[in-house]
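With one protein chain held back, the other chains of the complex are shown just where they sit.
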Amino acid sequence: MAVQRAEAFPLHTSDDVVRVRQIVRGWSVELGFSLIDQTKVVTAASELARNTVTYGGGGTARLEALQDGGRRGLRVVFEDKGPGIADIERALQDGFTSGHGLGLGLGGARRLSSEFAIESRVGEGTRVTIVRWR
Amino acid sequence: MAAKTRLPEILQHHQASLVTDWLKRQREVLGHRAGNEREDRELAERLLKALGEVTRGGAVTDTDQGEWAGVRELLGDFSRERARQGYSPAETAMFVFSLKQPLFDRFRQEVGKDSDALASELWTTTLLVDRLGLYTTESYQKAREEVIARQQQELLELSTPVVQLWDGVLALPLIGTLDSDRTQVVMESLLQRIVETGAMIAIIDITGVPTVDTLVAQHLLKTVSAARLMGADCIISGIRPQIAQTIVHLGVDLGDVITKATLAGALAVALGRLGLAVCRAPGKA
Partner (left out) sequence: MERIPILKMGNYLLVSIQVDMHDQLALALQDDLTERIVQHRAHGVLIDISALEIVDSFIGRMIGNIAAMARVLDAQTVVVGMRPAVAITLVELGLSLPGVHTALTVERGMTRLQELLEAESLNGRPAS
């Protein structure tokens, strides 16, 4: 599997969330994603970008255009150095809120993506990776 | 390929007779499967001309090289066309291989007395024609794959037709086994049609679906939810006893989704919802 193109973007304000949404859409259009797949990856990215800004104290979104054999994909990695998530399993359940309202974000983002991975350590930060294949 | 070959010379000076002999040989080999005479003649002339030009450069058998692009293109187009017309890859390749005999004949005439030279020329010719023939086979494969991919797409679309039963009522009769991918496609096309036709009710008929598993049931329910979010209602019809059992057994919660045994029953409900009624035409018994 090869990374054709990679770029990182800051996520500190809600304007950044909107911008990352639009950039993710742009990349997915270029990769030839169907409208449904575009919508799924952009929505998942929106959820995670917002989490990074609101709960992670700001961070980055790194986009990578992937090529694996015949298929193309888009990977987005959301990283922050925020408080981290203590109970990841619970956070992934729908409707979960730690009082900060993480709510539907993580579980939804996972269901909307082809691949999903999350690493988090309390006091150190969180990294969420999603991949959407064409 | 050290020795200088007279192939370019032969191709140039004997083009007309080569074409005639080549076509004759094709007809011998392919019989009634040979193509249209005029078209074949045209192609043979163009190929021999292109071969004559490219071999003059010296690289007589390096068909991979850039200079051979013109010849490859001719062969590729020919191969794709034959694939489209339903010819087998062997038949397509035989068109090319039939060129050997005429060329061998020419070489025997020109070089016959010198057996070493003849052997060398025949070998060069064999190499070249084999490569050209194999190239048509490769192109053929690619073309067939494209046809199959397109047919698969058409089949997928054909098997998920959305019909408008009435103004504002759509029906999606599903036939065959549903898998995850197909159900996704089905979902999307139904929702798209709802927007396009402004339908208020969509009837999903599963009479033609032999089995339903949890995944498919979930997909169907998601379709219903999505349609609702858009402002249209769904009715599921054609649930056979076995499927009803499976649904209960799997613990799938149909919630408040309306279900009817038959498409006809669903249509009646739909029309009723729209405030429509079917009545006998005046004057008919």
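Per-chain numbering from 1; labels A and B assigned in written order.
As a working rule, a contact is a pair of C-beta atoms (placed from the backbone, for glycine too) under 8 Å apart; a residue touches a chain by one contact, two chains touch by 3 or more.
All values derive from a computational prediction rather than experimental measurement.
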Contact set of the excluded chain (shown chains only): A, B
Among A:56, A:82, A:107 or A:125, the residue in touch with the chain that has been omitted: A:107
Sole residue of B:195, B:215, B:244 or B:276 that reaches the chain not shown, by the stated touch rule: B:195
Touch criterion as defined above, residue of B:75, B:162 or B:227 at the omitted chain: B:227
Where the unshown chain meets chain A, residue by residue: 14-15, 17-18, 21-22, 25, 35-36, 38-40, 42-43, 46-47, 50, 94-95, 103-105, 107-108, 111-112
Residues of chain B (touch criterion as defined above) contacting the omitted chain: 187-188, 191-192, 194-195, 198, 200, 222, 225-232
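As a working rule, only the chains that are shown with their structure count from here on.
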Whole-Å gap separating chain A and chain B, where each centre is the average of the chain's CA atoms: 37
